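Removed from the display is one protein chain of the complex; every other protein chain stays in position.
Coming up: chain A.
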Amino acid sequence: MDVRYPTAGSFPISASLSRRNLLRGALAAGLTVPAVPLLTACGDSAAKTNDTPGTLSMTAWEAYPEQIRELLASFKNQGGSPVDLSLIPNVGYGPALQTRLQGGQAIDVFYNFAYASTKYVDAGWAGTLNDFPGAEDLLADMFPASAARHRLADGRIISVPYFSAVHNLMYNESHLKKHGISAPPTTKEEVYEQCRKLKSAGVPSPYAGYWTKQFLEEYLLVYLLADGITPFDDKGAPVFADDPRTQDVMEWWKAMYQDGLTSKDVLTADPGNHVTAMAQGNSTFFELHHYFLQIVRTTEGPESGNVTILYRNPGTAGTTLQIGEVIQIGAKSGGQRAQDAWKLLKFYGWKDDVGKYSTFTSWAKAAALLGPYPGLFKDPDFLAAFPSYYDMPKLENTFANQSDVVPTRVAPWYASFQVKVGDRIQAMLLGQADVKETVDALATDARNLAAAGQ
């Protein structure tokens, strides 16, 4: 064996099998493993389309997976293609889906958040639907106000509905009677007065709302629409800032928080907290999507059965926000495969092969979710599937006449605006910014983001 003695500053002993090289190799491996993906994967081409019919791939978020699988089985039974389902948790769905599509994965059909739908088409990840047979019929079957979520102002049809919902005020009937309030509020001033009265009577947090940063944008629109304020014009300009009533709405909102009419943790609490507060009688009012009534009712609490819903949101106009998420077709699907994917889209977001709203009936049964189609409210199966404590004609009226999807919400820049709204409104509620300053800043944000297109 060849042994050399160490010299200063190093230990250069080398053995016959060149173990120095072995160790250097290990060192190199340690250095290069982190770099491998960077070296291998830059600039992957994503332009090819897949025209081959076969098993479709679908990506959805993890909500009611058993129902999704049943629906896909039903689709196959009706002559549709088999579908390979990939589920991603709601938390992180957007970034995960975007990474997969950007990374060149071919996904034929995917759930998406409505606010991201235009961006996905513009990025070349989702396709338009105008050329598919029946696309116009699908839109014509919707409530006119709802169609604006799926057809852009330039005429492109970008998505079909996954589900829809409206914001409503839920309230505890028994609480109101017990504290001498004869009727639920019809204006925001009455909401404030009733909450004051309830608070004095010992209700800890009379008003509940999901006022976290991510959801404040929905509430901004809900409160503006309730007082008849147009948030954005047809071109997406923030005209709410020009309406003097906007400041009244904001003052009311700030007072609701600063006068202690909500829980102290309302800016961070998740809906589960508010549902419990309603079920336990710690809150009397709860503003959120209509389907939360089902969750309050099925949460075992002493007050769960006393909670009902106000179908006209308190405000001078009584209009509310109609929300909903969407399903899109992957841009990589072509030829017959695209036709098969479109068939799945129609089944999943409209009617099945025999003309029934079977998907929406399934969602109604599972979670009291709605779809934006008047026909649903005439469909006996759908109505039977919906929980009986909902007044369906009133809910239909809210959809048809007293709600707005605010088409600007699908603009490519809107997601960034939502983030700004969260920051600015929370600052206002906390007293870190005054009302006028907040309104002006929001309008500036919207203009700047729209101009930048992001």
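Note that in this section contacts are C-beta pairs under 8 Å (C-beta built on N, C-alpha and C of every residue); 3 or more make two chains touch, one makes a residue touch a chain; residues count from 1.
One rule holds in what follows: contacts and distances are computed from a predicted model.
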Name per UniProt, for the chain absent here [options: "FAD-dependent oxidoreductase", "histidine kinase", "ABC transporter permease" or "Sarcosine oxidase subunit gamma"]: "ABC transporter permease"
Touch with the omitted chain, as defined above, among A:S74, A:S174, A:Q247 or A:T299: A:T299
Among A:P89, A:G228, A:G335 or A:G431, residue touching the chain not depicted: A:P89
Residue of A:A123, A:A201, A:A366 or A:A433 in touch with the missing chain, whole complex considered: A:A366
Sites on chain A contacted by the missing partner chain, in the whole complex: 1, 3, 6, 9-15, 17, 19-20, 22-24, 26-27, 29-31, 33-34, 36-38, 40-42, 44, 61-67, 86-92, 95-96, 99-100, 102-105, 204, 270-273, 276-277, 279-280, 282, 291, 294-295, 297-301, 365-368, 386-389
